[in-house]
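All protein chains but one are shown in place.
Right, chain A next:
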């Protein structure tokens, strides 16, 4: 049945195919990949009002039959061409710079060698590219290229470093210090170590998101093996004073200083010697590089020893066995090179856009709180809108891609633990939005977002009885909500 139906239009169009090449496009149209769809090749019904039998035939045309061998052939219902929302979530992931992709493509096509193959030219060229990339990554953070270990991302780097250092020094030292506002992968690694019998101190933060150095000083014990404090917070943009922390940690022998710099590398100047860092985690896709690649800085002089998680071929100084993904590493290297070149220009630009966004919103809407220190990284602006629920704000802002916190926890409706650690009240933690401004954000987009935010917040507040009560001068915190 299907063959007969397909044969009919084929016969019909054959003469025209021979006449002009263009008419071949009746069957396959070159469309952008996003618009690709199955073309209906059924015979064109005769002009005039369609009869019921014709309509039924058309509907049954793609009904599954035994001839389809279980493959489902569906005509996708083409939706009205929707416009893409504006991307303001670069803390979750950043678009890959086109120049990075251009550097990677040769290693996905022509130069496919395994960088560990020592016996032929394919291996040599891949190895050379990996070593060039290693140098670029090292240059960005002021390290030596041999200190860099490539991993699959910052999560793997954090796991490898925290578990690795703790387990290696388990006999003499069983204490780790971190903060309450770390990324989930650091906190969960620590929780895993607690199950294994380690002791972990989670340092509190002040209302501006910074840790108190005196807290850290009093938390360090003779049994402490590792202090892990992130450089730039992924939800609030707060920048911890790494230099001061490094100096403090280094007063104690045998304590290693690790920093999760996924959000900091390439965005703020960072030097491992200046901050006296022993271990650093780096992510590729936060600096306009590819996803699925990252790096760990593991100091060689003085040597930091850690127990590897993966056992295998002993690649990467034995710390991370497994074949290196040469194309991704080339991409990470190029992203780091560009980040170094563009850092000053990017930072200036992002600061200006950030100021434009904050002043645009705060001049038109009242009762807004900026979470975290105002001196943090300008590309991460975390605002709480009082008397508006964050999730409904996000639902209403369909044409802006935002998140209320980190992408890892965006599926849950729990308020952000980072904001709670900053001492934000539960309702403020619920009504927060994180604006991530990046290299490719434009003024026009910021202005658009400001207009949308202002109109949506005003609209939601007009609907909210809480807002009405606030306007009437009732102090909401005094109301007993549970009475019946």
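Keep in mind that, in the parts below, contacts are C-beta pairs under 8 Å (C-beta built on N, C-alpha and C of every residue); 3 or more make two chains touch, one makes a residue touch a chain; residues count from 1.
Basically, contacts and distances are computed from a predicted model.
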Since a chain is absent, check the UniProt entry for it and pick the matching name: "Complex 1 LYR protein domain-containing protein", "phosphatidylinositol N-acetylglucosaminyltransferase", "phenylalanine--tRNA ligase" or "Trafficking protein particle complex subunit BET3". "Complex 1 LYR protein domain-containing protein"
The listed residue (A:159, A:179, A:354 or A:441) that touches the chain absent from the view is A:441
Among A:256, A:387 or A:435, which one touches the chain that has been omitted from the display? A:387
Provide the residue numbers of chain A that touch the chain removed from this figure. 32-34, 81-87, 95, 98-99, 101-103, 105, 342, 345, 387-389, 392-393, 395-396, 398-399, 427, 439-442, 444-445, 448, 455-456, 459-460, 463-466, 479, 481-484
